[in-house]
Structure formats: structure tokens, C-alpha cells
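The other protein chains are all here in position, but one chain of the complex has been omitted.
The chains carry the letters A and B, assigned in the order they are written, with residues numbered from 1 in each.
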């Protein structure tokens, strides 16, 4: 497929600065781009690359220094995403129908257009809506229900009674609805607490690979509509994640905590149990959150506090030995003043 | 099932404050409870909820302010667990017998009452005691032995010669007995060290989902009886975890380290290699432990040290910029004193 810069600008609601007649046949990074490519500048860090790119056109938020024709758009990263989808589309799933090598309980039901690969297990009472794709090794426990257009990659396991909304995507080797680490301890022995609630993933949730969403003990674990979760994340039992959150790889949220909507948790973040995180909260990578956070706050640190203060405080750690030497030196000078004042 | 408060109190060894004749038909949280429900107050944080609960009865450690009838017990969380088991039981596993779609080596043996689902692999020399349940996709390598009543959820993989005691439970997509990251480096190339020892999980161990217990290179990796481990934990090669430990999600223990019994490692903790952690040690969430810890100590921090001191020290980080400003101000005042004393 080929489109001129002009045509692309129209589709992407942008305005052209430069030659709009150039034909574009693909999209890529500033660094990898060649003639005929559209690229984008979404991160100021890469501005120098815009000056040297071989791309024929670049999506930019405002005019920049570049040899390429510029398409000025409000949100270059989003426009680039649209262009990438235009040229490449999303992953297509082969239409395989229902494999005779799947294990399907007679009580399981499914809508039209589902792809059930070899070696999928649908236990009793499983319900799939239309056009779900389940790759080999997927296991759905008793009573699991999936909405339309869900895609579960190989070896994803969903325990009994869990519920996935429409268009939920789960990458390989992830686990949904296992019991959380719930025990009560009496006389030094840990007694298992039954987990009778479910894990629920609402519409348009996507989970990375090897990620875990525990079922609740008494209260359902919920991941809100449109939230996107990376690889190797653990969502603890009874946690409620609001809509449109972004949770980066290797983050963990402990039991019964509630997150608002549009939160961003960067990589390797830990959120303690039984706390309340507001809406639009941002937690910097590797931070540890041990108390509730109000709406809109950005935090960093271990334990985490307001981002700007935390950045200053943590950079002061570096100069802590120097500060200690400074204090010792002040004391010496003070002692000498004290001595002379006693004379 | 319905029981009166009085009947429950007898079963749970508690004493009733209030109307003991009320019928109870389920157990849940203070917040979710309605008439006919039993709830519990185990965490002081939820005391305000006890004042407003709609539960008919509440398990408490001592009389509190609540409209519900109270059942006073020594350990409300344990009593609640018993009540939850009473009303709901533990997960039941369907009796499926031995699937003809499992791959069972002729040399594998199993006790009566095992459930071997479709697509389980039992390699040569595998031995299962009675009443084990292996879900689809479980792989047991050569020579693996399981005690009675083990439950392995879908896609759990156990490498050769590993040994699981009685009533071991492993959640989906976990891996037992893979090689650790063991190499010796010569002239910049990493040479693999064979891992000839095993991973051993003693009786009543439960592991979360996507958790890894590496086999030992020369010395077995051991998880002691009754220890409970969350999701996405890594137990390194040659590590020895004592009995009745509780290890929360995303924690990692590096090679050859030994933990005593009844230790608690909170979430995302890292324990360095080749160190000794005593009995009854508690490590706060996200801490990094790089030296041995004596019995009974509670630690926090990165690197971790005594909990109370660490909490004070880490909260002082927040005020570090202020401390630096304070020191600069003292120096200014000192300089002015020095100047006037020289006059």
C-alpha cells in the first residue's frame, strides 16, 4: 500500500509542512527510516534524530528542524499508531474453527466464529461469546465466561467462575483466578482461607505474558475496562483496578487495595494492601507505596511520596556522606569558637 | 446451611455477646455483609466498618462498638477461616480418573483415586501416591515423586527427580526444578554448571501461580513443611526455606541462602545469596537483605536493617533536602560568629 503525505495528513487530521505529494509505503522509527517512510517525533529525547532522519515525512507536534516533510498533529504518537495500523493492521488469527483435539465439556457453549485450537480445555459450564480465539494449552475452569472477541494466547489458565468482558486479550502463560496467599495462622500453622470470589477482567483489558490476577477470597478482584497490564504483574486478591489504567511489567498490588481510573504504575512498582489510590495517580518505577494517595498525585520513592520532593530527596542521598563530613567540620569549627569564647 | 450464632460460637470456641439465636447462613466482610451474615474484625484498620456493618454477627478479639452480635474469640481471623470452610468448603476437584489423553510412561506408578486430566505427562519412573490431581498440561519429568493428595494446576512443570511431599498444592504455570543461573566464566564466556541436585517441597507446601523453585546444583533446594509461597516468587538453587514460612508474591531468594522456620517475607523482597536468615524473621515489603539476620529480627530497607530504626531512617530521607538547607544555614551563622570573634 502507498499513500501520499497529503492523503495521510487527511486521514490523521494533520497539516502538511513541505512536499505533500511524496509517496509513503511504510512507518518506522526516525533512526531506521529510509525514503518512502513516515516516522514520528513524540519524545523530545529523539529531536536530534529528526535532524538526521532519512524518513520522507515525520509526524510532529509542532514544526521542528528536520529535512523531512512534516505532518503537524496534536498527538504524534497516536497518529503514528493509526498509521502503523493502516499499513500493517493488527495480528490476524487463523480461522481454525473448533479443534477435535480440544477437550470440550458437553455443557460448554460458544458463539459463532470461535477458534478453539488443539488442546484447549473448556470445563463444564464455560460460556464463550462470538469470535473468541483460544490458542493451544488454554485452560478454562468450570463456569468461566468470556465476552466477544477475546484472545487467549497459549497456556493461559483461567480458574473457575472468572469472567472476562469483550475483547479481552491475555498473553501466553498468564494465570487468572488462582487463590491468593490467604491463610490465617494459629499456633504457628497456616490455615488456608477458601477463595470463593472471582477475578473479573472488564472490556478491552489486555494482559502481558506470565501475569497473574488472583481471585478474591470474599470480594471479587476486578480490572476495569480499558486497563492495560504488562508482563509478570501480580494483581492481588480482592484488588480493584479502575478503568484505563496502565500497569507496567513486574508491578505487584497487594490484597484489597483499590486503584482509581487512569492510574499509571511504572515498572516494578509495589503497592501495599488495604489502601486507596485515587484517580489519575502516577507512581514512578520501582516505587513502594504503603499509604493511600489522593487523586492526581505523582509519587516516587521507597516508601513513595510526592514526585518532585522525592526526586530532590533521593538525589540528596548521593551527597549524604559529604553532608556528614560537612556537619563534622561545622562541629569542629563550633568547638573552636566555644573554646575561644570560654577564655 | 444455617447455624445460629450460638452454634457457631460453640464450634469456634467463642463466647457470645448479644443475641445468640440469630440464624447465620454465610460469612463475608464487614462491608459486604447483610442480615444473616457472620463477619470478622481482625485488622484494627477496619474498626470503623464494624460500627456500620449490616452483619448479624461479628467475630472479634474483644468487645467492640458494633450493632452486630459479637462472638469473642482468641484469633478472629482463624475463627473466620474455620467458619468460611464450614459454609463453603475448599475447592472440590472433579473425579476424572486417568485420561486416555494423558501421556503416561509404562514405568510410572500411581496410587488409587488419582485424577490425571487430559494432556498430562508422566515421564519414566514417576511415582504418585494416592488421590493426586494433575490438571491439563502438567508435566512431570523422569523420576519425579509426589506424596498423597497433591494438586497441580494447569501447565505446572516439574523437572526430573524432584520430590513433593503430601498435600502439596502448586498453582498454574509454576515451574519446579529448572536449572538455576549457574555458570562459571572463563575468558569472558559463561560455561554451564550441571544441576545434579533436586528441588524438594515438603508436606503441605502451597505455591502460587507462575512461581519458580530452582533445582540445586550440588545441594537440594528445599521448601520446608507447611510453608506457603505466593505468585511469581523465585526460590534460587540450593536455597533452604524452613518450615511454616510465608513468602509473599514477587519475592526472590538467591542461591544457597538458608531461612529458618516461621519467617515472613513480604512482597517483592530480595534476599541475597549465601546468607543465613534465622527463625521467626520478618522482612518488610520490597526490602533487600544482603547479610545474615538473627532469630526473631524484623527488618526493612534497601539494604535492610532493624525495622524500627529503618522506619525512622527512611522517613528522614523525606526531610533530607530540609536538613541540607539547615546545615547550610548553620554554617552561615557560624561564619558570621567566626568573623565577629576575629574582630
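The working rule: a residue touches a chain if its C-beta (ideal position, glycine included) is under 8 Å from a C-beta of that chain, and two chains touch if they have at least 3 such contacts.
Not measured: the values here are computed from a predicted model.
In the complete complex, the hidden chain is touched by one of A:131, A:163, A:190 or A:262, namely A:262. The residue from B:207, B:254, B:277 or B:293 that touches the chain not shown here is B:254. Listed residues A:47, A:189, A:307 or A:330: the one in touch with the omitted chain is A:330.
Note that of B:64, B:96, B:193 or B:264, the residue touching the chain absent from this view is B:193.
Contact with the chain not shown here comes from a single listed residue; of A:118, A:276, A:295 or A:308, that residue is A:118. Taking the complete complex into account, residues 103, 119, 121, 124, 137, 139, 142, 155, 157, 159-160, 173-175, 178-181, 183-186, 188-194, 196, 210-212, 214, 217-219, 232, 234, 236, 250, 252, 254, 268, 270, 272, 274, 288, 290, 301-303, 305, 309-310, 312-314, 316-317, 319-320, 323, 326-327, 330, 333-334, 337, 340-341 of chain B touch the chain not shown.
Although one chain is hidden here, its contacts on chain A can still be listed: residues 27-29, 32, 42-43, 45, 75, 77-78, 80-82, 84-85, 88-91, 94, 101, 117-119, 135-137, 153-155, 171-173, 206, 208-210, 226, 228-232, 244, 246, 248-250, 262, 267-268, 285-286, 302, 314-315, 317-321, 323-324, 327, 330-331, 334, 337-338, 341.
The definition used in the following text is that only the chains that are shown with their structure count from here on.
Think of chain A turning onto chain B: fitted on CA atoms, that turn is 120 degrees, to the nearest 5.
Inter-chain centre distance (chain A to chain B, centres taken as mean C-alpha positions): 25 Å.
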